[in-house]
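Removed: one protein chain of the complex. Kept in place: all other protein chains.
Each chain carries a letter (A, B, C, D and E) given by its place in the written order, and its residues are counted from 1.
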Amino acid sequence: MASPNPIEYSDASIEIREIYDEIKLARGIQDVSNFWKYLANDPVTLRRTWTSLKEIMGPGALDSLTKELIYIAVSATNNCAYCIRSHSASASSKGMTDAMFGELMAVVGMANETNKLVHGYQIPLDSP
Amino acid sequence: MASPNPIEYSDASIEIREIYDEIKLARGIQDVSNFWKYLANDPVTLRRTWTSLKEIMGPGALDSLTKELIYIAVSATNNCAYCIRSHSASASSKGMTDAMFGELMAVVGMANETNKLVHGYQIPLDSP
Amino acid sequence: MASPNPIEYSDASIEIREIYDEIKLARGIQDVSNFWKYLANDPVTLRRTWTSLKEIMGPGALDSLTKELIYIAVSATNNCAYCIRSHSASASSKGMTDAMFGELMAVVGMANETNKLVHGYQIPLDSP
Amino acid sequence: MASPNPIEYSDASIEIREIYDEIKLARGIQDVSNFWKYLANDPVTLRRTWTSLKEIMGPGALDSLTKELIYIAVSATNNCAYCIRSHSASASSKGMTDAMFGELMAVVGMANETNKLVHGYQIPLDSP
Amino acid sequence: MASPNPIEYSDASIEIREIYDEIKLARGIQDVSNFWKYLANDPVTLRRTWTSLKEIMGPGALDSLTKELIYIAVSATNNCAYCIRSHSASASSKGMTDAMFGELMAVVGMANETNKLVHGYQIPLDSP
Partner (left out) sequence: MASPNPIEYSDASIEIREIYDEIKLARGIQDVSNFWKYLANDPVTLRRTWTSLKEIMGPGALDSLTKELIYIAVSATNNCAYCIRSHSASASSKGMTDAMFGELMAVVGMANETNKLVHGYQIPLDSP
């Protein structure tokens, strides 16, 4: 499998279809995105990832929009274009404005800069 | 300079002292942290970094606490212990609870996991 | 050289052709892949990289397939699509099944997640 | 919580103790490691991480030792000293020899080198 | 804004046009590159980034070409194709030859390899 293929609903096993159905219902969408279709090559990972994301991304001590912003921050740092795009879409649907995205990027850029300055200058922890 | 040294206020030039004073006033602290004392080895970088952080981290379309959470998310992804600790202290002072920190970490961990799954499975962008 | 070009066999120097021939013979292929054609812009790096890979990737204390799996794990972590694809092809030819690839990705995803949790929570080494 | 603290068994809630007990039983150890004691600050993450690791790291299409080697490869790439150490201990207990560790490191080093050469030379995918 | 759009001169505000004009004048170009057109979605970041780059990238204790080489080294390590390409173009215009690019890549590859060997072997600092 040098290059995995997406598994469409019509070709999926009963086990995979049940997860697809659950995702479609939870998100109110007609078809699951490529992320799920590729993970379906390993149904155990498909189920665990869906279960984990449901548990993590819902509102709790942090609201859902803040969680999406954090997700984008990590994804930009890791250069995951797919993740930036899909979580930006989620964030927009939850209220992220263009101004918020701009400030998010500004913080991400600055944090990456100062992280590396700290490494380069070998700055030790402040004494408490 | 295989190993830069911190520049204490008492040893600092007028130019550096002015920036230290500005930081101390803005933050209500007695002494600047190691981050600034090390950057002071290059006064141009010291000034630019302080000016940039002031511009970026204040409240805007995103509130200050959300910006601190994003900063921690990037710093955990980049393994910058100093940055995690200093921005966690800022976040705590702005209202971050233990439950919020726990959820922040959960999102950061999950985002790093799915970022790499997307890379590994070479998942293409969804057609619009 | 804002954008390096591949060096085809027909345009290559004697020195480069000798290395191409060696690679083709060792791998039983008609033409070397883009990786080698681009490295050929620097014949010293071309030769060193080929010599190093030959020394490292052959069977030893670890078998060749395990080494390919490790190569993919690093490449997914670093988001190197070219490397994931070429080493997945090698791994498949050495016996990697779809199920093995799925488990490989699961471990890579989880390791990236817990690596960042360890950073974020600043977890110290266990006392021995 | 600028600096989270480990939660010892004696201070843990019933919910956390149950997970600690499960880990201790599964691994045949007297006390859980710092990793679990820090994650216990967020019991939801503690449970999910334990459940996920159990599901992923057991033998399947890949044997347990190979999975540990992959875990170390990712952890070395991400510079997670805690993870390298704990998974090296697991790998050793499952049969990793010094020679195997040496070859693992050689592959990890080489993969990181060629990943970056591919990025730097902007090497395009080979046509199929 | 799941997918930001570039802001062309004809659609730009007065504030943005002034920065575009300054960049065009400083660089002797007819139109700014995509980098600036995308950052223009956040005029504060546009201005700060331009001001910072002007301050940093001019000749000082290090000449401009050396700074471009360093920029490429970081960008190859971070897998930023856009940055590699644009700074390689700048470096070429300042005198980078093909041989220099080849040696730059060789150092970048080797540094990434030994960085990870140091992490993997957990090599402690030498005593002074």
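The rule we apply is simple: a contact is a pair of C-beta atoms (placed from the backbone, for glycine too) under 8 Å apart; a residue touches a chain by one contact, two chains touch by 3 or more.
All values derive from a computational prediction rather than experimental measurement.
The residue from A:Val32, A:Leu46 or A:Ile72 that touches the chain not shown here is A:Ile72.
Panel shows chain E; residues 3-4, 33-35, 38-39, 41, 45, 49, 52-53, 56-57, 60-62, 66-67, 69-71, 73-75, 77-78, 80-83, 85-86, 97, 99-100, 102-104, 106-108, 110-119, 121-126 of it touch the chain omitted from the view.
In the full complex, chain D touches the hidden chain at residues 79, 85-86, 88-89, 92, 96-99, 101-103, 105-106, 109.
Against the chain not shown here, chain B presents residues 1-4, 41-42, 44-45, 48-49, 78-80.
One rule holds in what follows: only the chains that are shown with their structure count from here on.
Annotation for chain B: residues 52, 77, 79, 81, 85-86, 97, 99, 102-106, 108-110, 112-117, 119, 121-122 touch two or more other chains.
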